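The complex appears here minus one protein chain, its other protein chains still in place.
Labels run A and B following the written order; every chain starts at residue 1.
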Amino acid sequence: MSFWERFEGMDPRYMYVFLALALLIPVFRPVGMPIAIDHAFTQPMFDWIERELRPDSLLILDTAYSPGAAAELDPQLAAIFRHLMRRGHKVVLISQWELGARLGTTVVRRVADAVGAEYGVDWVSVGWREGGLPWMRSLQDDFWAGMGGVDIDGVPFERLPLMQRLRAFRPGQVDGIICFVTGSPGAPTYITWFPEIRLHLGATAVMVPGLTPQLVAGQTRSLLTGLRGAAEYEVLIGEPGRAVKLMDAQSLGHLIIMALIILSNIGYAIRTRQGAT
Amino acid sequence: MRREIPMVLATVAAIYTFVWQVSHHAWETRWLTHTDLWRTFMMQVAVLLGALNLSRLQISNIRRRREHWPYSVLCLVVLWSYMIFGMTAYGLFAGRGNRHPIYLWFHDGVMVPAESTMFSLLAFFIASAAFRAFKIRSREATVLMVFAFIVMLARVPVGQAMWARMPALGTWVMAWPTAAAMRGMAIGIFLGVFAATLRVFLGLERRYLGTS
Partner (left out) sequence: MLMLLAAAAPAPPKWGFVRPVDHAVSGLFVTLIMLLLTWTMISRARAGLPIPAIRKIAGLDAIDEAVGRATEMGRPVHISDFASDLGSPTTWAFWAYLAYTAKICAQYDTRIVNCNRDVLVVSVNEEIIQHAYLEAGRPDAFNRDDIRFYSPRQFAWAAAVCGMMVRERPAANLLIGAFAAESLVLAETGNLIKSIQVAGTDNVLQLPFFMVACDYTLIGEEVFAGAAYLSREPVIMGTVVAQDVMKVAVYILFVLGILGATFRPGGRNPLDVWLRF
C-alpha cells in the first residue's frame, strides 16, 4: 500500500487532532491579521445604527439561538448592543428560543454593566414565552398582555420605565428589529409578520447561504455572518474583542481543511493514474 | 366516528389557521394563542409518556446487563432527579421558576456546555466529510471544489492577505450564484410542503390518525 493510499484511508481521528491544534494554537498566539469589512453584509447594519436611526430609537433584539450557536452569536450581540448604547438607543431583548432568552440576557447584562447602561431605562429583557407564531403575532396587538406583563425575572412592566413606550410591537413604537438566528423559528417570523419594521440579521455561518436571498431581495437590510461578522463589527465600532482574536484560529482551521482536501486529491490523482496505466 | 371527528377537527383547525394567516384581526390571534396554550399543556403531559418510554428502555438495558448499562443508570438518575427537582418545593413550585440558583446552575453549567460541545463537533466532522467527498472526479466536482475554496478563503483574514479582492469575490459567490440556487430549491420545497398541507386542508391526509 503506497503512502497516498494510506493517506486517503487515514483514520479521521488524526484529522481531528490536526484541526484541534490548528484552532487552539492561534488562540494562545494570535497573529492579528487585518479584517476587511464586507460592504454588502456588515456595513449596512453599522450605517443604519450610526447614521439612519433617530436618537433614542427603540429596537427589539431577538436572541433566537441556543447554546450551540453562542460562540458565533454572543460576540455579535455584544458588539451591536455596545454600539446601540453608545448611540443612545433603547433595547428590548426578546427571544423566540427558550434558551436564547437566558443566554442573550447574560451577554447583554455583562456589556450593560461595562458601559453603564441602566436596566429598565436603557434596556429590558422580556424573555421567551410559549406559543410560537400566535404568541409573536399577539404582541402586535398588545405587547404587555402577550408577555404576561412581566420581564424575564418576573418584574412587572409598570416598574420598568422603558416598557411604557412599548405597548404594541408595531411601527411607530418599534424602530427596528435585529434578530440573531440559528434556525427555525427565526427570520421568517419577522419577514412574514412584521414587514413594516426594518429588519437586520445576525446569523451563524451555516445559515448564511439560506438567508442571502432575503438580503439580496431587501427583506433584511444586513446580515452579520457568524464569527466573521462579529469580528467585522468589532472593528467597525473600534473595539476589537473576542471575535477578532478568534479570526486567526478560523483562518488556520480553513487552511488545514483546504490542505487536507488538496492532499487527498493528489493521492486520488496518483491512484487513478496508476490504475489507468 | 373514531376517525371522522379528528379529521373534521384537523380540517377546521387548518381552515382557521389559513384565515388567520391572511387576515388581520386581533381576536383571531387571541383565540389561536389560547388554543396553542392547550396544545402546550397536552405536550407537557405527553413528555411524561416519553420519559416513561425512555425509562422502560433503560430499565431493560440494566436488567439484561447490556453493553454500557451503567450509562442507563446515569440516564435514569439525571432524567428523574431533574424532573423531581423541577416539580417540587426546591424548583418551579417554589415560585422562583427559572431564577432558582440550582436551575440556573443546571442551565449554565450543564446544558450550555453540553450543547456547545455537540455543536462544535460539526467543525471536526466537516473536515473529515470534506476530505472524503471533495474529489476531482468530474468537471462538476471540480467546479464545486473551486467555489468551496473561494468561499472558505473569502470568509477568513488569510484570504484577504493572499489577495485583496478575495472577500469581494466570496461575497459575489454568496450573493448571486448561491442565492439563485437556494431560491430555486426553496420554491420547489415550498410547493412540496404546500401540497402536503393542502391534503389536511381537504381532509385527505389521514396518516396522523395511525394505520388502524
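Before moving on, here are some points about what is shown:
One rule holds for everything that comes next: a residue touches a chain if its C-beta (ideal position, glycine included) is under 8 Å from a C-beta of that chain, and two chains touch if they have at least 3 such contacts.
Just so you know, these numbers come straight off a predicted model, no measurement behind them.
Which of A:Gly9, A:Pro55 or A:Gly172 touches the hidden chain is settled by the complete complex: it is A:Gly172.
For the chain left out of this panel, the touching residue among A:Ser2, A:Gln164 or A:Thr192 is A:Thr192. The chain that is not drawn here is touched, among residues B:Val8, B:Ile84 or B:Ala186, by B:Ala186.
Seen across the whole complex, the unshown chain contacts chain B at 18, 21-24, 43, 46-47, 49-50, 53-54, 56-57, 60, 67-68, 71, 114-115, 118-119, 121-122, 125-126, 128-130, 132-134, 182, 185-189, 191-199, 201-202, 204-205, 207-208, 210-212.
Mapped onto chain A, contacts with the missing chain fall at residues 12, 66, 68, 140, 170-173, 182-184, 192, 195-196, 206-207, 209-210.
Simple rule for what comes next: only the chains that are shown with their structure count from here on.
Computed from the mean C-alpha positions, the centre of chain A lies at a distance of 18 Å from the centre of chain B.
Across the interface of their complex, chain A is touched by residues 20, 26, 29-30, 32-33, 35-37, 40, 97-99, 104, 107-108, 111-116, 118-120, 122-124, 126-128, 130-132, 134-137, 145, 149, 152-153, 155-161, 164, 167, 171, 174-176, 178-179, 182-183, 186 of chain B. Against chain B, the residues of chain A that register as touching in their complex are 12, 15-16, 19-20, 23, 33-36, 38-41, 66-71, 99, 102-103, 106, 130-132, 134-135, 137-138, 140-142, 146, 153-154, 205-206, 208-210, 212-213, 215-216, 225-226, 228, 247-248, 250-258, 260-261, 264-265, 268-269.
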